[in-house]
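Heads up, one of the protein chains got dropped from this complex, but the rest are sitting where they should.
For clarity, chains are labelled A and B in written order, and residue numbers in each chain start from 1.
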Amino acid sequence: MRMKAKKAANDSKRVRYAVATLVLLLLFTALVILNIGIGSVNISVRDALSAIFKGNPGTIEHDILWKVRLPRMAAGMILGGALALSGFLLQTFFNNPIAGPFVLGISSGAKLTVALVMVFVLSRGSTVNSATMIASAFVGALASMGFVLLIARRVRRVSVLIISGVMIGYICSAITDFVITFASDESIVNLHHWSQGSFSGTSWSDVRIMAAVVLIASVFVFLLSKPIGAYQLGESYAESVGVNIKAFRILLVLLSSILCACVTAFAGPVSFVGVAVPHLIKAFTKTAKPIIVIPLCFLGGAVFCLGCDLIARTIYAPVEMSISSVSSLFGAPVVIYIMARKAGRD
Amino acid sequence: MEYFFQTEQLAVGYDGKPIVKNIEASIQKGQILSLIGPNGSGKSTILKSITKQLKTIGGVVRIGSNSIEDTSLRELSRLAAVVLTERPKPELMTCGDVVAVGRYPYTGMLGILSEKDREKISDALRIVGALELKDRSFSEVSDGQLQRVMLARAICQEPEIIVLDEPTSFLDIRYAVEILDILRHMALERGVTVVMSLHELGYAKRVSDLVMCVKDGHVLYLDTPEIIFTKDVISRLYDLPAGIYEQLFGGL
Partner (left out) sequence: MNTSCVLIRPQLNNMLKKLSLLLILIVSLSGCVSEPTGKNFDDLEVVGSMDLKYAQQFSVEYLADGCSLISINESGRVLVVPVGQEPPLNIDEDITVLRQPVENIYLAATSVMCLFDALDALGHITMSGTKAEDWYIENARTAMESGDIVYAGKYSAPDYEMLMAKDCGLAIESTMIYHTPAVKEKLESLGIPVMVERSSYEQHPLGRTEWIKLYGLLTGNEDLAEGLFDAQAAYLDDIPADNTGKTVAFFYISSSGSAVARKSGDYAVKMIELAGGNYVFADLGDSGSATGSANLEMERFYAGAKDADIIIYNSSIDGEVHTFDELLAKSHLLADFKAVRNGDVWCTSKNLFQETTEFGLMISDMNRIFTGDLGDLTQLNFYYKLR
């Protein structure tokens, strides 16, 4: 009798995971199809599919799909997944439900280096190519991550890390404001535009790089499932079962930052995906087990970003809304709702 | 006589400053050692140091025949398991999931539980009498149940020695006695060595093989309960005014 009850409990858990995965995959497929089909130029789904699979290079449809829509979609998927994973890592690490990828000051660091490039290189009349812009954003992001890591090595308490991250964010913003005083109006406008985030204009070479970075980092995250699971009981217990806390902490910050830096470099800061998606996944699967949550978070992040990007580029076409506005619009209420429910239960 | 757990000239403290010095203890396998003493005397510090949660200031700690300095974190996790004072608040974990963390040193790279692991989890829960809590959410259990689950987690780790920091605090008598009985069972039937700190002298007397009294930066006494739980020793240890001992412990 008891055996049956236990088995039923296990089964219902498995059913939940399966349903969650299925729902996400369905949403993913639907959004892929929508993203392929919808755009300024009308392409029927049939034409789109034939352009993809049979290829008809030279036709407008083929070019639009392959050169404009598909790379953009790929970016949305990859970077969305990266953000969700980054958020999951930080929420686990800080045991704080509103922790997100940008809490460690990473986007502020990237914005600073981009501002520096705009003000000191572009205003002088020289030009840079997009690879340089991307590289500078990446460097800025990793630099601020470096500072946080330095602190992480010396400090045991996690609350101090959050504070350092926030402080570094403030410092970078202050320096950016200072740099801006030397900026032309154009730089200010463009910097503002950059900080709104966008997937527009992604090229396949961009996609190749981000895919490599994100996929490698994500695999590492997945391989950390075991220590993350132990970490959920707290640092002391995790250490007692054999987790090397110092190394773990550094790895976690490193991976989370690389994922976030990648997004910031290629698309600018995209807020709330990293905060909201892990909550949604955990709420639906009712588990925090990393082996289940990590892949589903990646998928969920991809779905979320694909949806937001679709809305951002179609709702006021041809004007593009910034992706951050859309993701905040959907992400923030989710977080509020989940927090309220949790508070109600406690 | 072969000792399983030994400390030699052990000094413990924070930031290089010793709080307790010259700790010398030797216990055999399957024995229970309790630490008693006034608040702030350093009992927790000692416990944290012997499990390498805190760096020792001086001296040696041996578990088995090796010093813990020479033991890697991984090897130590197969030797020693802990039950701490902190009450973890993980989200969305069942009691079974919490106990499963104890299997960490034995599972593969992704931590997937084998059939054997699952059996051991159920075993551990059975020993502590909490099997029915396995699928219940960890955040919904009572204090007594929580403590038992944390103990099951430690048992599940298949340690040679369990270290507990005030395992009976916040527990009423019934649950406290239950915990102690489980520990005694583990020690006697399974040969698990137990080192713990206790506030309640009655419990310490009931269950210990050896008692260590910690006060003013050093070990006052290390002896059997019969010798420790006497008027002179206890009054001295806790600075009790005259007559209090008889009042409190007259009957015990």
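Note that contacts are C-beta pairs under 8 Å (C-beta built on N, C-alpha and C of every residue); 3 or more make two chains touch, one makes a residue touch a chain.
Quick caveat, the model's predicted, so the values are computed rather than measured.
Trainee: Considering the complete complex, which visible chains touch the unshown chain?
Mentor: The chain that is not shown touches these displayed chains: A.
Trainee: Of A:Leu24, A:Ala51, A:Leu104 or A:Met118, which sits in contact with the chain we cannot see?
Mentor: A:Met118
Trainee: In the complete assembly, which of A:Arg14, A:Arg153 or A:His193 touches the absent chain?
Mentor: Of these options, the touching residue for the absent chain is A:His193.
Trainee: Which residues does subunit A use to touch the chain missing from this display?
Mentor: Considering the whole complex, subunit A reaches the absent chain at 39-41, 60, 63-64, 67-69, 118, 122, 125, 127-130, 132-133, 184-187, 189-190, 193-194, 198, 200-201, 203, 317-320.
Heads up, the rule we're going with is that only the chains that are shown with their structure count from here on.
Trainee: Rounded to the nearest whole Å, what is the centre-to-centre distance of subunit A and subunit B, using the mean of the C-alpha atoms as each centre?
Mentor: 43
Trainee: What part of subunit B is in contact with subunit A in the complex they form?
Mentor: 51-53, 73-74, 76-78, 80-82, 84, 86, 88, 90-93, 97-98, 101-102, 104-105, 107, 109-112, 134-135, 157
Trainee: Under the definition above, what is the set of subunit A residues touching subunit B in their complex?
Mentor: Per the stated touch rule, the residues are 6, 9, 222-223, 225-226, 229-230, 232-234, 236-237, 239-244, 282, 286-289, 291.
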